[in-house]
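What you see is the complex with one protein chain gone and the rest in place.
The first chain written gets the first letter, and so on, giving A, B and C; residue counts start at 1 in each chain.
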Amino acid sequence: MRYIEYFLFQGIVLVMLAPLVNGIIGKIKAFSQKRQGPPFLQLYYDLHKLFKKQIVVSDVSTWIFKVTPMIVFTTALCAGMIVPVVTSFIPENFPGDIIFTIYLLALGRFFMMAGALDTGSTFGGMGSSREALISSLAEPSLLISVITVALISGTTSVSGMMLKMQTENTPLLQPVYVMLFLAILLVILMDTSRIPVDDPSTHLELTMVHEAMILEYSGRNLALMELGAAIKQLLLITLVVNLFLPNQLFIGTTGVALVVISLVMYIIKVIFVAVIIGLIEVSSVKFRFFSVPNIAALSLILSFLGFMQYFILGR
Amino acid sequence: MGLILWAAPLSAILIMFLTKTTKAHHIISVLVSVIEVAVTWVLTYQVMVEGQIAYGFVGKLFYLDAFSIILLNLVVIVGMLAAIYNIGYLNHEKKNGEIDLKRIRLFYMLLYGFIFTMVFALTVNNMGLMWIAVEAITLASTFLVGFHNDKKAIEAAWKYVIICSVGIAIAMLGIVFLHISSLGINEGAGILDWTTLYDNADKLNGPVLRFAFIFILIGFGTKAGLAPMHTWLPDAHSQAPSSVSAMLSGVLLNTSLYPIIRTVSIVNKNMESSVFTGRLLIGIGLISLATAAIFIITQKDYKRLLAYSSIEHIGIITIAMGVFTPAAVFAGLFHMINHSFTKSMLFLTSGNILQKYGTREIGRVQSLIKVLPFSGTVFLIGLFAIGGTPPFSIFASEFSILISIFDNNNFILGVTIIGLLTLVFVGIVSTLFRMFYYNNREENVTSGETNKYGVAVIVIMLVIISITGLYMPEGIFNLMVDAQNVITGGI
Amino acid sequence: MILVQRIIQISLILYVFSLFFPIFMMKNQKTANVGSNMLTAAAGLLGTAGSLLYLFYYDAKLTIINVPSSWSFIVINSEFDRLSAFFVLILSIVAFATAIYSIGYIGEYYGNRDTVLLNCLMSTFILSLFLVFTASNAIWFFIAWEAMSVISYFIVVFESENEENQKAGKLYIIMTLVGTAFLIINFMLMISYTGSFSMDMSSSSIPSGIKNLMFVFFLIGFGTKAGVVPLHIWLPQAHPAAPSNGSAFMSGVMIKTAVYGMIRFVLMYLGVEHTWWGITVMTVGMITVFVGISYAFVEKNIKKLLAYSSIENIGIIFIALGITFIGETKGDPTICALGLMAVLVHSFNHSLFKSGLFLGAGSIQYATHTKNMEELGGLAKKMPVSSVLFLGAALSISAVVPFNGFIGEWIAYQALIRNIVIGDINVDLVTMLSIAVLAFAGALALATFVKAYGISFLGLPRTEHSEYAKEVPKTMNAGIGLLVGLCLVFGILPMTLIRIADKIVEGIVGQTLIGGMSGKFFIATYPVRMGASSISPLTGVLILAVIGLIAVVVLKLAGGKTVERKYETWGCGYQSMNSRMQYTSGGYSKTLSIIFRFLFRPTRKLKQNGLYKYHPEEMEYVITTEPVFEKYLYEPLSRLTRGLSKVVKLKIQSGSIHAYLIYIFLTVLILMLYNRLA
Partner (left out) sequence: MEKYLDILSILILVSSFALMANKRIKSYINTFRIQAVLISIAAGIMGAQSYAIEKRLDIIIVCVLIVILKVYYIPKMLHKTYADIEYKVGKDFFFNIPVLIFACFALVVFSYYCISDIQGIDKGQLNIQIVNSVSVVMIGILFMISRKKAIGMIVGFLVIENGLFVTTLFATQGMPFIVDMGIFIDMITGIMIMGIMVFRINDKFDSIDINDMKSLKG
């Protein structure tokens, strides 16, 4: 029973909260440009609209194209189940493993990239190809970062890692975590198609990565893809938030009241990270594609430095 | 009994001279070679029972022990197989109008002269006579090498006779010194006999003996194809008719090593260590191996390549004899047998290929297995066998040699040999294997075997080398142990 | 015990039958082929059963073949122990699937090729692999090893009219010979110190310095067969050249013989002496992974792509092997066991999906007669079943969650993580770098197989090769299906495999992991646990299914009925889309080749024909990458040897008889002088 409660809670929080992050980032950007910008809930409206719309399917495509949105969405959500948002319900022996999470997301990415090729469109291929490069460059630093945390906490279980980090005293004051935090932040920029890696707001072939891949989707399918991407983004932010900005009330809280309090704190932290991302987006320009490796290299170096700080230089 | 052994080829020459049809020649040839084998087997049995036999008109001119009987067996068996092979080979040549009846007759007469001299060399006890026989081998085989009588064949024959004669002359110098070293010890009947020399080895004059050994090594080494005296070998082997190449490579080289090995055991017994002979033999063996390796890598002529491979294997045998532990000598002997069969098989097969394609150039042969299903297959397997791939016999003996070398804690030598062997195999692979592929060139040959007898022979040989890689009949095994004891002087 | 022995022996006899059957049926290719493959399949099935039975119920050594030989050093003796049984299991499964596949696949060759020969070669190949895995002493191992190499060479050059295949075969056999030479040296050292070729003897009489040397030689010798960088160059040439059922064995099983050899000889026989052994193996593995996957990604030839991916996976296995070694030297049985577990599990998994992929590539070739992905496309519609099966195998190798590739990687990650805690700085650094490389390779492998699948099966047909492709025979798909099915089964229920592998780990390391590894969750037995970390693919799949179900239901209820409309793909502003507008294989991976310039050295050439520079009538755009290892490492070496040989040859054997006489003369003089001076 607890599991079902837990899953329901996780699912609802993720699905409900995910589009909000995009709204916040959009608002920040608008604010900095002295615009009013779209409302916070713009993505919710969009999704609502899309779910009702007619689907156009390319006649070149196969079943891959049709199942991709569902798979992207479900894998993102399933991965989200593993990363606890705020919970006291964390089930004992829950097999929530960070590596499992990453490779589950990989399933979604596989289909997203394959689906992009399915229509035979030039743009799809381009997006897929670029995604291939960016993801493979981002992956090492992500894994080094999380595994360094895993090493410190002695487990790769996500909840275990978060539990351990909860006992650390303000992690962001320690050099190792600062490095890892920045590294993962860069990974988020790369993985969620943000400026300076990708510009989600344009449809210019020079800049598109994620948008190029989902170009052929429409209606419900597009909605699922967008939602999946948003969930994935929130998932990564959750990871950052709960690892590096831990909350004393995060675990060990029982009772609805405390859970609600920690949920509120969680949302505040998510908003904080979203603001950071928004600020980065505002303050930088889209890099040319062949400069992406530089960002990846920076991220890799940061994560590796973090690892070295703790394990080699620290002892 | 032993006299029939060399009476048979002599009478063969005579009868050949008198008969006029090719068919008769073939029959006589096969018959005589079968008689040779039969007689040798009887003698082998005697040797197995008695250890050694000596016979002859004047004193005990002839002497056979386990070592010489093994080599003798090689001569007659390979001779017999080559004789069967020759039927098809010569018939095909004749059909193509390349040779006529007279030349076939000449061929056979020379061939049996060749066999006679080899048999003589192996059975005779006296070193001087032995030398005469070896020189006679050269003379008998000169025209066999030059049998095709074209420019290249003549050139090869000339080089063969000159270089071998000079080499043999140097060997004679060695024998003279051997004689000097034995002065005052064995006057009279047993002078220059293996048996007497060996029995009295410790009384021989050591320094002179060593000096003698140098000349014997170089002299007979020339004939055995050891580098750097090997230069005649690729020319002669590639130009001679294939059955002759088979005999040259499979038997002649062993026969030429025979006096060297005999001398080695005398010298070692005299010096009570194998350091002196070991250094020379291993040195020369390694040079041979290296030379062969370098020459094989970019070889363009498959018969030449096989000839270089013979140099390589003779080098290996020499190294084994240089190590001179019982295990090494045993393995060396075994390697002699294996190389003899494998290389003869390959040369006979190459004869089939040559007759089919009319070229010795590797690059102009293609789809070998399709064109010659049996010969091609045997050739391919034979190449792996000669390279030392299990389960063929060469592998067993090469491995035994290596084991004995490593057991002797001679790691650097062992590693060097392994390296060179690999290089040789790499050479074989990178040059010869092209013959089996289909290279998209126009076919100017029809497929199908031309030499049915030859195919039978090579298949038999393939069976022999495959089986002996893992099993050796008890009797032969014991014979080899005896031979090893003869050489190392154990028990 | 007797039963298992008999089962295995019967399976061996069946292999032998399958070898001779086609020879007797030479006249009728079809009967020969079907019969031979049925026999092989039966043998594979028996082998699977036998080795499973052995693994579950027995422990003692089991003699399979024991034949006397005249030569004291040649001991023909095949024995089963747990490690052998495990690898025989791999072999048997692949043999079974491949045999079924071959029934259809070889059918393509009827009439224009000697299928009988291919049947014989395949059977012999399986036999030789069997003997390699079961040899009880070094010499018999070596004999089987040589047989395996030689037969696989013949399989590589089976289609010898293709010049590329000839080159591949040549390169392959040369590399093999060189690698084998190192093994021979080691075996010789083995016998000279211990006096026996037996692998069960203690190696304590071998001095430490020699052991170091032997380790390096084993690494080179086995590494050549495994295809570790920089000894890998033959692999991407040879594996694609072979007929696909042969490649499946070569990539699926044959390269595992090297892994087997490393475990058997280095871990079990020599015993790991120094930490640097492990570090070396890990470093080699790391480089291999990196180079392997990078090359795989840019490859256009689908079978070459698979071959490079094999190199990558061997790298992963070597990384895990390095951890095993380190664990052994550090006296930490858990790390050692975990590393070994990763080695075994990943070897097993890789055999399944890589064989499947090669067979899939074979299906593509069967249907389209090309291996070049630039000529494919749109096959998913022409060959729906093959497409799904290939996708399954591609997902497995991409190590995505619920497929078995992930399990091996997860265990490898766990081993790596545990390896760091030891506190040796060298180990820590190399381990962390391995993690980075593994992560990179994981993502890039995924991209590689998206490309392999996407470019060949999706989109529009690029040429008429794929335009007129037809679905392949059912037997072929059945063979692949079996493998892919197993991939999924072991991915969802990993403990089944881990239980088996644990038996071997227990036998070698003496530490069983199974107690700690089986976690408790509501589907009790199938999560895998390592310390506080655990995964449960089955749960994952269930959650996925539930979410999917809920999503569908919600959409149905909330969204009402949505209309689906077919329309052509957006043509980017042109009138309509055509196949030439699709992303090509080269284009897909070009970005990477530009970024990793040092590995690929890409060159671009743009040719324009026409009167005006700005209005070319024709354009030709060529992208090429340079094979760096060949060009800068092997070619100079080969040129040097050949050049030396050519020069020396003509200088020494110059044809001048006078020169020849001078050689003899000089030899005489030198030896006389030697005698005087010595």
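The definition used in the following text is that contacts are C-beta pairs under 8 Å (C-beta built on N, C-alpha and C of every residue); 3 or more make two chains touch, one makes a residue touch a chain.
Being a predicted model, the structure only gives us computed values, none of them experimental.
K.L.:
Who does the absent chain touch among those shown?
P.N.:
Hidden chain contacts in the full assembly come out as B, C.
K.L.:
For a quick check of understanding: of B:Ala136, B:Leu197 or B:Ile287, which residue touches the chain that isn't displayed?
P.N.:
Counting the whole complex, the residue in contact with the absent chain is B:Ala136.
K.L.:
Identify the residue among C:Met619, C:Leu633 or C:Leu650 that touches the chain left out of the display.
P.N.:
C:Leu650
K.L.:
Given the full complex, what residues of chain B touch the hidden partner chain?
P.N.:
Residues in contact with the chain left out: 58, 126, 128-129, 131-132, 135-136, 138-139, 142-143, 146, 149-152, 154-159, 161-162, 165-166, 169-170, 172-173, 176, 179-181, 183, 191-192, 205-208, 211, 234-235, 238-239, 295, 298-300, 304.
K.L.:
What does the interface between chain C and the hidden chain look like in terms of residue numbers?
P.N.:
The missing chain touches chain C at positions 649-650, 653-658, 661-662, 664-665, 668-669, 672-673, 675-676.
In the analysis below, only the chains that are shown with their structure count from here on.
K.L.:
What pair of chains is linked by the largest number of C-beta pairs in contact?
P.N.:
A-C
K.L.:
Averaging each chain's C-alpha atoms to get its centre, pick out the one most distant from chain A.
P.N.:
Measuring from the centre of chain A, the most distant chain centre belongs to B.
K.L.:
Can you compute the centre-to-centre distance for chain A and chain C, using the mean CA position of each chain? Integer Å is fine.
P.N.:
Inter-chain centre distance comes to 35 Å.
K.L.:
For chain A, which residues count as touching chain C in their complex?
P.N.:
Per the touch definition, chain A meets chain C at residues 3, 7, 11, 51-62, 64, 70, 73-75, 77-78, 81, 93-95, 97, 99-100, 103-104, 106-107, 109-110, 113-114, 116-126, 128-133, 135-144, 147, 150-151, 154-157, 160, 215-216, 219-220, 224, 289-290, 293, 300, 304, 307, 311-312, 315.
K.L.:
Please name which positions on chain B make contact with chain C in the complex.
P.N.:
158-159, 162-163, 166-167, 170, 210-211, 214-215, 217-218, 222, 228-229, 231-232, 234, 276, 280, 291, 294-295, 297-298, 384, 389-391, 395-396, 399-400, 402-403, 405-407, 409, 411, 414-415, 418-419, 421-422, 425-426, 429-430, 433-434, 436-440, 470-472, 477
K.L.:
Taking the complex as given, what residues does chain C use to touch chain B?
P.N.:
Those in contact with chain B are residues 69-71, 73-74, 76, 139, 142-143, 146-147, 150, 157, 160-161, 163, 166, 169-170, 173-174, 177-178, 180-181, 184-185, 188-189, 191-192, 641-642, 644-646, 648-649, 652-653, 657, 659-661, 663-664, 666-668, 671-672, 674-675, 678.
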